[in-house]
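The complex is shown incomplete by one protein chain, all other protein chains being positioned as in the whole.
Entry: chain A
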Amino acid sequence: MRFAVYLPLLFPLLAALAARPLGERLPPRLATWLLTVAAVVLAAASSLVLGMLAITGLIRFPLLAELAHGRWSAQVAQHHDPASLSVGLLAGALLTAAATAAGVALWRRVRTLVAAAAEAACLPGPDELVVVEDPAAEAYAIPGLPGRIVVSTGMLEALDANEHKILLAHERAHLAHHHYLFVAVVQLAATANPLLRPLADTVTYTVERWADESAATVIGDRRQVAHTVGKAALAAKRARAHTWIPTAALGILGRFSQAGPGPVPRRVAALLAPPLRNRPLPLAGILAVLAASTVCAAEAAHDLELLLELAKHGASHR
């Protein structure tokens, strides 16, 4: 376990660098799937090797080696494993922090989703669409069984009939394709391994693009969708005086300070540009990173197994 064990800790950096360009260049549905799966695999692989490094550190303590059911020899472990004790301890501390953060985040997200589903069920009327009296131009989908779409009267007034259809098609796509689950999964992975944060930020963008493209398919005109998104954003900005979402909360949660244009102009620009096609090269690149990460983690696991075997052997021949 010399080299392979450290690689899965470095691969998330590669994925983080590639995330945003991939989000812009791949079709949004593919990008969402790819980045979500990548985040899960990379988070799992990096947690796994942290765990293995921690184990190799811990069996150096003779007491712990004795306590372990196989009665491993601490000396043998020290001889055959190059990872130092401090690396093992650091890995253990990182893994504990990651597991705790991920556990808390998972609990919190499940509770929020349950609260959202309860709200969706309690919204008035039998229809999917709920119109609320509010001058602020606001529209969102709230997941549930079934999910609901909330639109303010301010937003309805800002758009014409065809634009209402586009807005609804966009929000329906969010619900139909369970975009909140992609976002939840990728954010959870990013909590377990903060290096994956750019993947999570990109997926929150690509699900919007996915919904935009779905709306464009329903309406049959991408340009109209671009104009509707732009018009709605400008209307929302104008009505901000009556905001119903505290801007302080949005500052903390919704947006991470990032260089360059925000999501809305990027969505509009993407819709005005020709549709994206699958690009085999970047796709192959990220799949190669995932495969390498998996292989390295498996290799490291195999090494660890051998090491433990050796240590066991050493203990029985003492």
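Remarks
Please note the rule applied: contacts are C-beta pairs under 8 Å (C-beta built on N, C-alpha and C of every residue); 3 or more make two chains touch, one makes a residue touch a chain; residues count from 1.
The rule is simple: contacts and distances are computed from a predicted model.
Among the names given as "ABC transporter permease", "Acetyl-CoA acetyltransferase", "CopY family transcriptional regulator" or "Thiol:disulfide interchange protein", UniProt records the absent chain under the name "CopY family transcriptional regulator".
Interface note for the absent chain: among A:L17, A:A97 or A:A269, the touching residue is A:A269. Touching the missing chain, out of A:V37, A:L90 or A:L113, is residue A:L113.
When you scan A:L42, A:A184 or A:L199 for touch with the missing chain, the hit is A:A184. When the omitted chain is restored, the residue from A:A19, A:A102 or A:V207 that touches it is A:V207.
Although one chain is hidden here, its contacts on chain A can still be listed: residues 108-109, 111-113, 115-116, 119, 122-125, 130-134, 138-143, 150, 155, 167, 170-171, 174, 179-180, 183-184, 187, 204, 207-208, 211, 223, 226-227, 229-234, 236-237, 240, 244-247, 249-250, 253-255, 261-265, 268-269, 272.
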